[in-house]
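Heads up, one of the protein chains got dropped from this complex, but the rest are sitting where they should.
Moving on, here comes subunit A:
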Amino acid sequence: MAADNLPSEFDVIILGTGLSESVIAAACSRVGQRVLHVDRRSYYAGNWASFTFNGLLSWIEEYKAGPSQEAVQETWREKLEEGEEALALSPVDTSISNLEVFCYASSEEPEEEEEQAKDTTTCSVPQTPDSEGEVERCLLESSSVEEDEALAADGGSPEPAAGVDQTQPQGEASAEAEETEAEQETCPQVEQSQQEQQEKPFPAESQSEPKKQITYTKIVKEGRRFNIDLVSKLMYSRGLLVDLLIKSNVSRYAEFKNVTRILTYRNGKVEQVPCSRADVFGSKQLTVVEKRMLMKFLTFCLDFEQHPEEYQDFSERPFWNFLQTKKLTENLQHFILHSIAMVTPEVCTAEGLRATQHFLRCLGRYGNTPFLFPLYGLGEIPQCFCRMCAVFGGIYCLRHSISCLVVDKESNKCKAVIDSHGQRISCGHFVVEDGYIGEDQRKNTESRQISRAVLITDRSILPSDSEQQISLVTVPPMEPGSPVVWMVELCSSTMTCMPGTYLVHLTCSSSSGSAKEDLAPVVSRLFCTAVSPEEEPTEGEKGSEVPTMLWALYFNMRDTSAVDRSSYDLPSNVHVCTSPDAALGSDHAINLAEAVFRQFLPEEEFCPPAPNPEDIIYDGDGPQGEGPGFDEADPADASGSQGGESAEPQDVKQDAEQTGDVATEETSTRCEPGPASEE
């Protein structure tokens, strides 16, 4: 919290903390580059960020308010030297558009109070002294929270909730949150197998109690329990991101859960897609013959390259046509096309087969589906790479931007930047997120748009024995020409929403224009809006079957993932990281990061494993007498026991005498098989 000056020279300066930028930062820092990583925002991960509910309201407010034109500072002119010119970066981000918020949750107060009363009486968790303290702490600090609160209060929707008191002190929320959280923690986390799920002792309130209405006030109060991603992606268990997390040891900073089921919308119903072998054989939807056909086809896909005769004639023809020749029922064709290959019908057969194969290869690594999801949301992942960068010496600065690049006219290279404080900082390479690049530097202004919706709902789209399901739902085009929508439904054990609610992300490539137009047809078919107690449900039976939306957000995000480097008019040592793409996985971002890294550090390894802290033996710190390493008993430590450490393998002993710092040399890779958490 100290205002410090930045060093005046770095090997690499990175602007923007999205996934690609963060991976590049970690990779560069890891191999000894001096990295400065900045972001003009007050939070990490840019358009990959995840927010608490109140944080999201502030984010919405910011975008609705439009660009706050800062006073144009031309002070950097005087920082230029002979033969240099300045290339200004864009001070505003225009990647988000068509923001619309709808609040359907009731703002009734009485119920809220009842709930509170109940919560306190049924609380069986011994309160730690800290928990009481939080309330006070927050009240005491009202001045410092004011800023956020004010934003949150303003950030509410223009819809029915307008009258709700959103300015309640957060402290209350956290005290209450604590109870539920503590309760939750006493039960084992969700496991993959159904039996275990059933055995799981759920918090009483989520099972035995009748459904309580969740009010908007409650959502705001429990706002910190939400972690709402701007980008919704899943991690293929054998995708590039998971491989990189393992390889680099960055995985130690995050926790993951399996996506527990894959669903699809078909003939007006949500159905589960048989995914694992057990699913296929246990499926009640499929006939015995269908089961055989499906297994046979999937077995073929697993090593389709070995059987060219099966598909050669179709290689360049649509996958859909190929499926039709395979004696598969319509049912199965739907599952394979939309939920397993997850491609459009027009995609060529070779690509469809590859997609199917990838899905199958990802199955069973960690669980019953091919996907993982990070606890607390996808926004954690860029931060994990940032942490790795920092651990290896990278310098981090949020709320800090780069105003312009200093370009050497002769070589057309960026030799320095001038930051938002007017400081000139030299660099060898400059990496920048697409959103910071001004229109002048774009030769091709055309870009695609991603349509997004975020819903908070009161129940799962397909209720099951367990309330803690993480589901991927594929929704084929509602009508010809409309986009394929995929939807991720997250339960509260992913730490992305409060208990009793589900967080639903919808994503598609924009076809018509606004996110609302693209996604509303799907939303209205799969969800209903809350009915206020006064107007008794007229279409009762229908309304009670589908989840009720409590709150909804729509927005578009610019998708520059297909924009080629040559479309930017920038110096050769400036590298652009395009925005998140519309795909379900993150391969694009990881490929991009590696490609950028290779451009300027072709000789270096990309994200080699960071040493395991337990394998580092500190022995280079001056004379031996000064203090014991881990492998000696510490005389000053009466109760210490180094027994554990002395049993460490000695093969990674390292030297670091020159700096006094512990060594960074690579250790033997320690990517032991983490036991998959099932079975």
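The rule is short, and it goes like this: a residue touches a chain if its C-beta (ideal position, glycine included) is under 8 Å from a C-beta of that chain, and two chains touch if they have at least 3 such contacts; residues count from 1.
Note that in this section contacts and distances are computed from a predicted model.
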| item | value |
| --- | --- |
| Listed names "Ras-related protein Rab-30", "Ornithine decarboxylase antizyme", "Eukaryotic translation initiation factor 3 subunit B" or "TBC1 domain family member 15", with the criterion being the UniProt name of the chain not displayed | "Ras-related protein Rab-30" |
| Chain not shown: contacting residue from A:V92, A:I246 or A:V546 | A:I246 |
| Per the touch definition above, residue among A:W76, A:F256 or A:Y568 touching the missing chain | A:F256 |
| Among A:S58, A:S237, A:Q272 or A:T560, residue touching the chain not depicted | A:S237 |
| Touch residues of subunit A, complete complex, unshown partner | 1-2, 4, 44, 52, 126, 128-134, 136-138, 140-141, 144-145, 170, 174, 177-178, 181-182, 185-186, 188-189, 224, 237, 242, 245-246, 251-258, 276-277, 292, 295-296, 298-299, 302, 360-361, 363-367, 372, 375-376, 380, 383-384, 386-387, 390-393, 395-400, 610-611, 613-614, 616, 618, 621, 626-630, 634, 636-645, 647-648, 659-664, 671-677, 679 |
